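This report concerns only the one structure given below.
Apart from one protein chain that is not included, each protein chain of the complex appears where it belongs.
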Amino acid sequence: ADFDTVLEKAKAEGSVVVRVTNPSSPETHAALEKAFNERFGTSIRIEWTPQGAPQTNARVIAEAGGGTGSVDLIGLGSAEDVEALRSRGLVKEYPWADVFGKELPGIAEAVDEVIPDLRGATFNLLDAVYGLGWNTGLIKTEEVPSTTADLLDPKWNSKIALNAFFLNPLPTIAYVIGQDEMLDYAKKLVENKPILQRGSPVVMQAVSVGQAPLGIITYHGAVAAKKKGQPVDFKLFSDYVMVYQGYIYVPENAPHPNAARLFTAWLTTEGSKVAEQFEAMPRLADKDSEIAKLVAEAEKAGAKLATPTSLEEIAAQDQLRDQLTKLLTAGN
Amino acid sequence: MAIQTTSPARPRPRAASSGPSRLALSVALLVIACLVLGPLLILLRTALTPPDTFPLDGWEFTFDNFRTILASSELPTLLLNTAVYAFGSIIIGLVMAAWLAWLVERTDMPGRTFIRIALFTWMAVPPVILGFGWILLINPGNGILNALWSFFTGEAGPLTIYSMWALIFITGVSVTPTAFVMIGGLFRNMDPQLETAGFVHGGGRWAVARRIVIPLLMPGLLSVAIYVFIAVVQAFELPLIVGLTARIPVLSTRIYLLSTPDVGVPNYGLSAAFGILLLMIACLLMLLYFRVIGAGEKYKVVTGKAFHPRRVHLGPWAVPAFALSAVLVFLMVMPLLVLFWTSFLRFYELPTFDALTRMSLDTYREVLGRTAVRSAILNTVILVFVSSIATMALASVVSWLATRGQGWLARALDVMSFSPMAIPPIVMAMAILLLYLRTPLYGSVMILIIGHITIYLAFATRTMSSALVQLHKELSDAAMVCGAGWWTTLRRIVLPLVWPQLLNGWIWVLAHSARDLTIPLLLMTNKNMVMSTVMWTLWDVPDLPGAAALSTLLVLALLLIVVPIQLWIARASERR
Amino acid sequence: MLAIEHIEKTYAARKGSHPVRALRGVSFEVARGDFFALLGPSGCGKTTILQSIAGLETPDSGTIRIGDRPVFDAANSVFLTASQRMLGMVFQSYAIWPHMTVFDNVAFPLVHGRDRKPREEVRKRVMAALARVKLESFADRLAPHLSGGQQQRVAIARAIVHEPRLLLLDEPLSNLDARLRDTMREELRQIVKSLGITTIFVTHDQVEAMGMADRIAVINQGEIMQIGSPSDVYFSPRNAFVANFVGRSNTITGKVTSIERSGGQTLRRVATPIGEICSTADSEVKAGEKALCIIRPQAFSAFAAGGEENIFEGALTGQTFLGDFIDATIAVGDTQLCAVFNSYDKTPPGSTIRLTVPFDRCVIVPAD
Partner (left out) sequence: MLAIEHIEKTYAARKGSHPVRALRGVSFEVARGDFFALLGPSGCGKTTILQSIAGLETPDSGTIRIGDRPVFDAANSVFLTASQRMLGMVFQSYAIWPHMTVFDNVAFPLVHGRDRKPREEVRKRVMAALARVKLESFADRLAPHLSGGQQQRVAIARAIVHEPRLLLLDEPLSNLDARLRDTMREELRQIVKSLGITTIFVTHDQVEAMGMADRIAVINQGEIMQIGSPSDVYFSPRNAFVANFVGRSNTITGKVTSIERSGGQTLRRVATPIGEICSTADSEVKAGEKALCIIRPQAFSAFAAGGEENIFEGALTGQTFLGDFIDATIAVGDTQLCAVFNSYDKTPPGSTIRLTVPFDRCVIVPAD
């Protein structure tokens, strides 16, 4: 396949069904669609629907079983999400650089940003960089703890909002310190009676409305909140910088595969810049971005980057997660 | 006169029955089976698949999922918590609903219609969002009520949402409208002479309530208890946001967290296994129900003889009764008010005079400006009307056949229509996806409609059959003797007698269909977006004011339907 | 024991109907231990009166006293609830609780009423009450599995089991067969009399009212027409309504021509289409006024016994065999008179019949 055939077919296909959680605002969506079509001289409709990768995956798998497909682009998923489809042959490696390299020079680099096991199958659209968020109305900046260990201080008893799904992103620490240590830490943390919320966005919300003065939140979430004027601030921990890559990927049963690939290639290279203008799309690979600088700074100060680097590593954490879930639902 | 003796061995003529014909029963059974059997089979199949695989992925079977659930060392704690939680909230819900229903349906309390309307208003708001309203109200940090308390006393507020009590109370309150719908109509139809006969013979209020009213309402009370029990045991929303932090884990949260992770493929098998266990409990409860209800004659309180509906004259108690009910209803509506407040802000702030100046309609403008919203409105309207009408129509026929028919066919009908209740929503959504994937329905609003009919059938049949059990057989017999067929009898005699019950049930299904997330979320395409999915996307960003504004709009839309209907019901009942 | 003063009740108008004035100033008193019957046509307000006494309807005005205590007083907003009034009642619709057995239904007043009894006592009393209504063997049957008459008897047993001070009976025997009704009538009267229970009894059956009641109130359209002992009401009806309602009557319109006093008796002569009718019964009708002559079918004696009698002659035009008697129609001139014959008498149709009525059996009431 070469670029021109893809473009031609994409034009014929006419639309892309996109299921991604970020970018999320309608303005961003409109701007992206416009910029994309101007770039390639097409009139492809981008049908945005925000939906998490696990749900979309489930659906795509079911549809594949039934021989149909209705989704072109899935995101933002974790490595597991991509792997769930890849292991079923529903996401395959694609010669992105060969096809789009000429037209979109950044593509080869983008392909390589992904953990090695998944290269060619997916792109990293956004890095979820986690740090500590706090409600500026409830807590003074000086008082905000700075390490993950500080969270164990009884002072913060019942004051930290955390993700109920195995305390995400804290398990990433295990990549640095090992699972047993991590579990130990988690046990102590749970003793401190965190406020558990259903998912990271709600943790963000809990901090923002003052339900909890502290919480582990994402950088991009904090930026969006601040932009709206919410009393939230954000900083990285000085011991660990927890990062999850956010992937987008095109399933094999996509109804508009060419348009989807074209759009994906564009989005990960040029498109993300367009999106940046409307909302935070942090990528550590983008060394000039504010977050990249922040992380670099923290790393210089001794923080360790806690992020998975291979599928194997991730799979090894399954046990840990189950244990964490049981820890959270064990009662006292 | 030669009297021939009948030997007991001789087969009884079975065709003979004054109830609906076997044909009608069989057809109804077939329709229900079409709707229900598919999901049930998929549930069973899924429960037996290994973790990490997909329903229908392969032919490998395992009991691992059951083992995971049942072998956990914390199972006793989980079960105990679950039991306390479920029974606590059922009791609160039932008591509040019964109290309100009695006042509203059987007394001359002023403001009855207001109470009735208020009870329905917040039905259209998804529990996650309503639960967040509660968090904003009584979280120990800066809950509004706590803030108020410290404002006046200078001390930290005493309330905390993170406790068993709060969890039970909130859940109890959230099931109250459901319970109200199920038992309100029963009160209304009961022949007051039965009660007054108790008073005349010296029974006090309590004796009459305990020995006469409550036993006579048994079908309704049991129906609602069974329904609410399964619903509460299965629902994870409130236990998750309240119970987890409070360290009161219940079964549903654990299963939910284990089976529906943030990343990767959900563990359907585990959910389904949980569903199977629930289904078994549900069947047991239904058997219990049949045993208790047994001879339906016991509950036939709507008779065609000297039936004089009249209201209890509260006299001096009218005002206190209203005040108490209004307080109860206010308690229930409070989280909604908080959401209402939030919807006028750019982001949530404690209600202060200062914040008052920042109120605007921006959020509404923004929410309504979304392109998705517009098509979602139309889809939602289609979805909620079609599915609620279809559900109630099907449920009416089915429960009439089930209450009037005899033998196993009728019971099978009853159990079958209840069984979808036990299927966890994510499994149900998946089942519907798998079942209708290859049909032209897939991707359209129709598939959501079918999903909702399946889900809400349980509620609707429970509601309708407990109402229909009350009708004395002779009322429909009289119509049959006049030459009317069973359909005419149903339409002209039976349904009009339970009309308010039917309408209330209809509003309930309508509201729940508008707020349900699971089915639309998994089956969402660009063509069948509905309001609840839009709301979810707002919630997930998170955009609290946006979600609040959308909730408010949903509530207002629901009021547009509830108010005229309740006014009409009120007028119709004044005629009686 | 029971005093009702001027109660009024209007059922408010509802859509599609007018207000109904069910009671128009009803007053009466019942002495302790009396057996008082309310007799009146369908829809005259009997049930409404009973329900007002029981506290199940609220009259618009008036007072009701039970014992020395006002239980209802519209002017002073006194209202005792039904359960405070200590009554027994049989409802026209029975109001048997369908979810209970016969035994539980009957036991209710003893178990949950004001005057609770120990278990053994309850059992004894309930079985005694069931025996009185001949339902001992039905104690464990679920109430809806009874026939209509059996349900009615359960209602009776429930009303008497706790020996209430005031017993209200709304057509308690309407679904019983004649023989059972006879027995129940005796039973009821005997229980009530032996325990000194005051009883108000609503019935449409004059035989019942006559046979049981100490006093009868005849009601029409929410007003009391006459109160008196059974024979008062029967023999001296105050108006044509009472005469016709309590037993049947031949009502003959006429005009009082003269009033004569002779031998301590007052003799009224009335000119009627079938000839002059003389009456020595008490009456208030004045000479020259229009009047109705009331003669009961039973008042005729077929054979003249000599003495002061009106005599008519006519042809037998119709006969209906009604079991214990034959209902006969006799044409006297243009007027059809009604008489009863013994069932065993066989009189050929068309025969000429001579009807004799003693003067004191003709009652003269004002025409209105």
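Every chain is named by a letter (A, B and C) in the order it is written, and numbering of its residues begins at 1.
We adopt the following convention: a contact is a pair of C-beta atoms (placed from the backbone, for glycine too) under 8 Å apart; a residue touches a chain by one contact, two chains touch by 3 or more.
As the structure is a computational prediction, the values presented were derived from the model and not from experiment.
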* Asked: Looking at the whole complex, which of B:T62, B:T77, B:T488 or B:N526 touches the chain that is not displayed?
  -> B:T488
* **Sole residue of C:M127, C:V246 or C:V285 that reaches the chain not shown, by the stated touch rule** => C:V246
* Among C:V122, C:L176 or C:L337, residue touching the chain not depicted -> C:L176
* Name every residue on chain C in touch with the hidden partner chain. => 11, 14, 16-17, 20, 39-43, 46-47, 92-93, 101, 140-142, 145-150, 152-153, 170-171, 174-182, 204-207, 209-211, 230-231, 234, 244-248, 296-299, 301, 320-325, 327, 340, 342-344, 358, 361
* Structure fact -> Against the hidden chain, chain B presents residues 1, 3-4, 6, 10, 12-18, 21, 294-295, 302-309, 472-475, 477-486, 488-489, 492-493, 496-497, 499, 575-576
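Simple rule for what comes next: only the chains that are shown with their structure count from here on.
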* Asked: Taking each chain's centre as the mean position of its Cα atoms, how many Å separate chain A from chain B?
  -> 36
* How big is the gap, in whole Å, between where the Cα atoms of chain B centre and where those of chain C centre? -> 54
* Structure fact -> Flagged in chain C as touching 2+ other chains are none
